[in-house]
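A protein chain is absent from this complex, but the other protein chains hold their places.
Just so it is clear, A, B and C label the chains in written order, and each chain counts residues from 1 on its own.
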Amino acid sequence: MARQVAVCGPNDCTDQEREWAVEVGVRLADAGVVVLCGGGGGVMAAVAAGVHSRGGVVVGIRPDDSSGERASRNSQGAAGPDDLTVTVRTNLGQARNAVLVTSADAVLAIGGSWGTLSEVALAMRLSRPTIWLGGWQIRDAAGDPVPGVTTVDSPGQAVAAALHRPRWTDA
Amino acid sequence: MARQVAVCGPNDCTDQEREWAVEVGVRLADAGVVVLCGGGGGVMAAVAAGVHSRGGVVVGIRPDDSSGERASRNSQGAAGPDDLTVTVRTNLGQARNAVLVTSADAVLAIGGSWGTLSEVALAMRLSRPTIWLGGWQIRDAAGDPVPGVTTVDSPGQAVAAALHRPRWTDA
Amino acid sequence: MARQVAVCGPNDCTDQEREWAVEVGVRLADAGVVVLCGGGGGVMAAVAAGVHSRGGVVVGIRPDDSSGERASRNSQGAAGPDDLTVTVRTNLGQARNAVLVTSADAVLAIGGSWGTLSEVALAMRLSRPTIWLGGWQIRDAAGDPVPGVTTVDSPGQAVAAALHRPRWTDA
Partner (left out) sequence: MARQVAVCGPNDCTDQEREWAVEVGVRLADAGVVVLCGGGGGVMAAVAAGVHSRGGVVVGIRPDDSSGERASRNSQGAAGPDDLTVTVRTNLGQARNAVLVTSADAVLAIGGSWGTLSEVALAMRLSRPTIWLGGWQIRDAAGDPVPGVTTVDSPGQAVAAALHRPRWTDA
């Protein structure tokens, strides 16, 4: 079975984050990886567009039971649901974040938001290799950085880290 | 976006149900439909094998967080996880039955079991077109058949019904 | 910990089913059982009213993230959310049916509907003792009754069966 990488990020993202997400999608597709995302706008739509542009497989795991057309239409510059190979309509609300992360061999986040942070935290909780590009910083009560997340500076580094890390296994 | 059809059925199935499931998979793949299944053995593995044999896209939506290798190994004659294009590891237990059904434009069940019945009932509850091949019978307290499920006698009829029925829409 | 019994049934129920549900709630509360229900109208509201009238603990496990006030208001003769000791707002849609059943030591259904059938089927799939009062009939492909569900004719029999059956255990 192909390696599966989840790409997470805000619906409201910056232009740079969108560009990063497209490039991440292109690179993952070229590596033959199945890409999972949340099926929304912003980073989610951009990574889907990147994967689709290379003929790769990209799955949108949505929080509601729609196909994401309205969500996409409301997001400036968002790719349409036609970029998604498959749409999993969970109707689980934000509990879908756990489904997205659990399904992945590695989790790659781009940019920061509370939803994205929840996915990074769940990924760490579930021992998935976790990579963050342009993300938030997490420090403990004493102000020291909490280790565990691999922070990177470019889409190339992000994808290399996601592919290099040993695949998560339940064995 | 491609039409998505969920194919449900027992892990412990008969030889006939397994043959039906392979044929259903072949026919749905040839029609360009994305096939969703529970990612286990029996009917689930057989439909995946059918889709895979035609180069189609088939998604396993699993109840645990494994890739299904052990499940498949334990099922006589089961197809391996290599037949699955994507594995969604929900780790939701039987709540994944709702995710599977909600994601589908139509639900096609083959054979009977309590898990399969739960998927048929959820599909009807969620107004998905529901087709049952070789399935159980549901009667009300007075002994009269409860209408709603389309019962069919062959894989060809099942697939025709799944494709003919208007696609479920949230619009 | 107290024994927990889930009481399931239609939002649109008959007067008799509503009366049965109130009596079931009264009897379970008097037996010191924690009652779980779906937190909606109809049978769900009636069982909550029965439990509340005896000062028992009743939990509404809802499919959305509301407190059920609107749902109750729309249901003729429905008890209000003030009857519920606790409201679990799952926002999981019909996947909450699995949460409700999994949480129970026994499942007691009253009346028939597709949602209720899904809960009965999930309860059987998960090996919970399952009792059905005024419910649907399930037959296999040959027309023979599928064994497993305890069918009863009165609230007293239903509660006796739910209390008599050994409690489900994960040990």
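Basically, a contact is a pair of C-beta atoms (placed from the backbone, for glycine too) under 8 Å apart; a residue touches a chain by one contact, two chains touch by 3 or more.
Values in this document were obtained by computation on a predicted structure and should not be read as measured data.
Colleague: Just to verify: which one of A:A2, A:A31 or A:I138 makes contact with the chain not shown?
Modeller: Only one listed residue reaches the unshown chain, and that is A:I138.
Colleague: Of the listed residues C:C8, C:V26, C:V51 or C:L84, which contacts the missing chain in the full complex?
Modeller: C:L84
Colleague: Which residue numbers on subunit C touch the omitted chain?
Modeller: That gives, for subunit C, the contact residues 1-2, 4, 34, 36, 57, 59, 61, 65-67, 81-82, 84-92, 98-99, 102-103, 126, 170.
Colleague: Tell me where the left-out chain touches subunit A, residue by residue.
Modeller: 92-99, 102, 112-115, 117-118, 121-122, 124-126, 134-141, 143, 146, 148
Colleague: Which parts of subunit B are in contact with the chain that was left out?
Modeller: These residues touch the chain not displayed: 65, 91-95.
Convention: only the chains that are shown with their structure count from here on.
Colleague: Report the pair of chains linked by the most C-beta pairs in contact.
Modeller: More C-beta pairs are in contact between B-C than between any other chains.
Colleague: Centroid from C-alpha atoms only, then distance subunit B to subunit C, rounded to Å. What do you get?
Modeller: Here subunit B and subunit C have centroids separated by 28 Å.
Colleague: With chain centres taken as the means of their Cα atoms, state the distance from subunit A to subunit C in Å.
Modeller: So the centroids are 39 Å from each other.
Colleague: Which subunit C residues sit where two or more other chains touch them?
Modeller: 92-95
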